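With one protein chain held back, the other chains of the complex are shown just where they sit.
Up next, chain A:
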Amino acid sequence: MSIISALLTPFTDPLMLLALSLGTFAGVYVGAIPGLTGTMAVSLLVSLTFGWSTHVSLAAMIGVYVGAVFGGSRSAILLNIPGAPAAVATGFDGYPMAQKGKAAQALGITTTMSVVGGVFGVLCLAIFTPVVSKVALNFSPMDYFMLGVMGLMMIGALGGGSMIRGLMGACVGILLGRIGSDNLTGVLRFTLGMNELKAGIPSVVAMIGLYGFSEALMQLKDKNFGVVKQDLSRIVPHFSEVKKHLGLTLRCSSIGTLIGALPGAGGTVAALLAYDHAKRTTKNPEVPFGEGAVEGLVAPESSNNAAVGGAFIPMLTLGVPGDAVTAIIMSALVVHGMNPGPLLMKNSSDLFYIVVSLCLLANVLLLPFGLTGIKIFAKFVEIPKGRLFPIIVILAVTGAYVTNNMTFHIAWMLIFGFLGYLLKKWKYSASPLVLGIVLGSMLETNMRNAIISFRGVGGAIASVFTRPISLVLFLVILYTMINRTVLWKKFMSLFKRQKNS
């Protein structure tokens, strides 16, 4: 099969087209419901698609995957509950926009930039697969550790003005994320003898509590709620707005594709790094970050959708899944008799181009599926808060329960909600805590692996200066740290003044 005919396969097979369309549509709504994730939906789909042809089942799974990654942004914007971990950063500015009556605008720009990011990721998948997979393969545990540290640099942007308070939140998040069985040795840690804590606390449960439940408690100061009337006159963003943010979108999409291609990193880290990048590089946002900046939506959404294309790169070329969903898709492909890995491009290159075509088409389908129904979604925020908050609690309870079918997790959701509420009352930001939970495992596992593989702490530190990737990452971290210091800012202003005079 030639490349062109492989690329056109989804267009010529009505069943594939139907499966992809239905999958994408379902994915958008699955992603939007707290507790239902793309991983869960794709894993449910695998058992359904055993009897289907490989191409049709692949179309359905890719559709759900792409749709769910995008769909996570909806609940983040409307309810401040990220539908998926990758949508955490979307809520930072999306929810404040909805609170100002701009939910439709936020959803519109999110859809458009998600599509741009997604298409960018797929094009990278098609063009740079061999190169990116080689780079990704050369990442050592120390590099992943530094990638985690880069993610933590976000704290400067999220700590509510104080780096110390941000770091305190991140430390608490990292520690709470350590509860349960140790990944490397299986030793039980901080479980206080409770069986329910052996599996740890899922990050989704913490996020639902810290963002959703705590927000409901915060806004219940008095019962005289005002209904936030949503401006529905502008859903599709103006071309000028898209053009204005195109540079940022493409930069964040590149970040997303690269991070997505790193096994285990995924869309969450990609979105957080992109948000941090946007905050550092956007000099004069129309609205400050954290208060409804459009750039704060564009960056994470383009990045996490681009990460989808990136996640397929190591799966198809190395047989190493980029994230949980690609791991499920890979196992489904194995069931269908395909073997993703280095020989795939040689033995069945048509499958690679069909995946590229399906991903591209799914992203294009996001546009009609994402832009329609926005009015109904936006109206959700107009429900009187006295009715909306109890519904949020029910959704939060359901979401916390279905992650592992344990009522115990509902208790954790409530505890995190109360903790988030107290933090907000004391003017701390809850976001560094979430960041700590999300990145804690990556930091610890890779730090310990680096110590083991480089034979001690000294060897691990020395490896930073002897390996090019490590050195580049280290210099990026160093620069990010220095350029946030008061001394650096003083130096730069002095330098500018001297230059001007």
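Throughout what follows, contacts are C-beta pairs under 8 Å (C-beta built on N, C-alpha and C of every residue); 3 or more make two chains touch, one makes a residue touch a chain; residues count from 1.
One rule holds in what follows: contacts and distances are computed from a predicted model.
Missing chain, UniProt protein name, picked from "Uroporphyrinogen decarboxylase (URO-D)", "Tripartite tricarboxylate transporter TctB family protein", "Ion-translocating oxidoreductase complex subunit C" or "ABC-2 type transport system ATP-binding protein": "Tripartite tricarboxylate transporter TctB family protein". When you scan A:Leu15, A:Leu232, A:Ala411 or A:Ala462 for touch with the missing chain, the hit is A:Ala411.
The chain omitted from view is touched by exactly one of A:Val172, A:Ala199 or A:Leu250, namely A:Val172. For chain A, the residues touching the chain absent from view are 30, 33, 36, 40-41, 44, 162, 164-165, 167-168, 171-172, 174-175, 178, 182, 184-185, 187, 189-190, 213, 216-218, 220-223, 383-387, 389-391, 393-395, 397-398, 401-402, 405, 407, 410-411, 414, 417-418, 421-422, 425-428, 443-444, 447-449, 451-452, 456-457.
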